[in-house]
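Here's the structure, in structure tokens; my notes come after.
A single protein chain has been omitted; all remaining protein chains appear in their positions.
On to chain A.
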Amino acid sequence: MIRVRVQPEPIAIAEETGALSAGRSDVGAVVSFVGHVRADDGLQSLTLEHYPAMTARALAAIAAAAEARWPLLGGVVIHRHGRMFPGEAIVLVAISSAHRAAAFAAAEFLMDWLKTRAPFWKVEERGDGRHWVAAKQSDDMAAERWHAGS
């Protein structure tokens, strides 16, 4: 029910989110999150590498976990890989449900898991060269709260 995709192309955000409610009268809420590349500290580009076979499995498992946890009507997770520039959208998570609480919660759950469990690695390019981004402990803690019996 939640479609997942990893692609190098830009994300058609309006089409993807619009499709979740088009022609339906049972959808009461569509929550979408769009992550963008920020030009922090003079960032010139961001390149995402991924492990395609594992990304497909991990995203399908994460989507299934969200569906099992909340009453959802549909959703889409699209993540880009390759080279991106400040301002570009890097990830879209959009979830539809009858009521907003489940859609908000599922979208946040999916983003926390994408940050910590999906096999993506980032390279930042600045004036002083290119650097691999280190994993953040704050992201791990954000994902952990979903285990804490909430």
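Operating definition for what follows: a residue touches a chain if its C-beta (ideal position, glycine included) is under 8 Å from a C-beta of that chain, and two chains touch if they have at least 3 such contacts; residues count from 1.
Note that in this section contacts and distances are computed from a predicted model.
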{"item": "Protein name (UniProt record) of the chain left out of view, among \"Molybdopterin synthase sulfur carrier subunit\", \"Fumarate reductase flavoprotein subunit\", \"Urea ABC transporter permease subunit UrtC\" or \"Acyl CoA:acetate/3-ketoacid CoA transferase alpha subunit\"", "value": "\"Molybdopterin synthase sulfur carrier subunit\""}
{"item": "Among A:I2, A:L20, A:A66 or A:V91, residue touching the chain not depicted", "value": "A:V91"}
{"item": "Contacting the left-out chain in the complete assembly, out of A:M54, A:A101 or A:M141", "value": "A:M54"}
{"item": "Interface with the unshown chain - residue positions in chain A", "value": "35, 49, 51, 53-54, 57-58, 79, 90-91, 111, 114-123, 132-136, 139"}
